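Here the structure is laid out as structure tokens; the discussion comes afterwards.
The other protein chains are all here in position, but one chain of the complex has been omitted.
In this document, chain identifiers A, B and C correspond to the written order of the chains, with residue numbering beginning at 1 in each.
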């Protein structure tokens, strides 16, 4: 398969369908079945102790898998998350953005599965790993 | 085991350690190894389409398991989430709060595991299921 | 919804499509959206140390969710597991069968989700928890 959207088209479309994304997430890199997304960490993403909260990491993984599906299948703003698993492995570094490296492992007719490793920018060890399954709505007959 | 905190003590302590919780979450019911938490749904919990967002449901499940661990072991604000799984099964009903029914399945010396079913208030079918593992920090020797 | 198969029909059909099941698994109880399955533990289910192996517990959870889907939708031997999560919480008791208590949380047109608690027979605390998603093949047009 090949990309249906390029990096700029993907970025514009994400901003169009999810206005709150602007200011939170940015597409860093886009390849066939692979995307890197940045979470621009600000105070509202933190939890007591100063590290990035679980829900913010969940949002980053979720938007990353959604973005790579969109980039592959084009402008169909309809896929929904049906399942996710998450391993939280290390505390994110304070004061650094998070970078999600997301590989689309499967892009089927009905289900898509993405795998995500999340890093504090510039660090070698991942802070979290996630996989997400999206259900792709079937066209009515 | 028996509860270390009652419902009021748990609620007060959650507000003390996580001030942002006030206005978002409320302890509805507390029993041995079991808690029900309410997410008071407002605009900031919604995603395009008007239903509650994935990150908001994640936050609800996470705070529920954290709350029942606290209620069982007392005021030790230290457990951290190490793993979660989530099944998103139905779209939350618009304009209704979410209720998490959380059972603590295991409370070990090192790990605790909670299972959560999330409902739109008053509905019979769950909108989501989650399990969360917390690691309980060991006392230094 | 109501059951499409009763306990005897379900048991017979499982034996017909999965002959190896005979001698390993038995349907203990069947209700609307709920089944209990027994793993008749023998030497081949054990791992070093004498407790039931992970793969044997996986097989028990998997066959339980498969069985309750069959019981609800009838003889369509086609659903496939697409996802599972597992929490192993306690060591199974030596010399006891395992009982899986399986609730079908969702039975959709495309996906079904079951939740399973596994107990050593007669014990109060579960040894494991699992959720399984099955994909239900769509009829060709």
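One rule holds in what follows: contacts are C-beta pairs under 8 Å (C-beta built on N, C-alpha and C of every residue); 3 or more make two chains touch, one makes a residue touch a chain.
Remember, predicted model here, so these are calculated numbers, not experimental data.
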Check your understanding: Considering the whole complex, which of C:48, C:95 or C:122 touches the chain not shown?
Key -> C:48
Study note, to complete from the structure: Across C:11, C:64, C:82 or C:120, the one contacting the chain not displayed is C:82
Check your understanding: Please identify, in ascending order, the residues of subunit B that touch the omitted chain?
Key -> 82-83, 85, 110-111, 133, 135, 138, 141
**Study point:** Missing-chain contacts mapped onto subunit C
**Key:** 17-18, 47-48, 53-56, 58-59, 62, 80-89
Exercise for review: With the missing chain put back, which residues of subunit A would touch it? List them for me.
Suggested key: 85, 87, 89-90, 105-106, 108, 113, 115, 117, 125-126, 129, 131, 133
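Throughout what follows, only the chains that are shown with their structure count from here on.
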Exercise for review: For the Cα fit of subunit A against subunit B, please give the angle of the superposing rotation, nearest 5 degrees.
Suggested key: 180
**Study point:** Proportion of interface numbers common to subunit A and subunit C (over half same, under half different)
**Key:** same
**Study point:** subunit B-subunit C separation of Cα centroids, rounded to whole Å
**Key:** 28
**Study point:** CA centroid of subunit A to CA centroid of subunit B, Å
**Key:** 24
Review point. For subunit A, which residues are shared contacts with two or more other chains?
Key: 82-83, 85
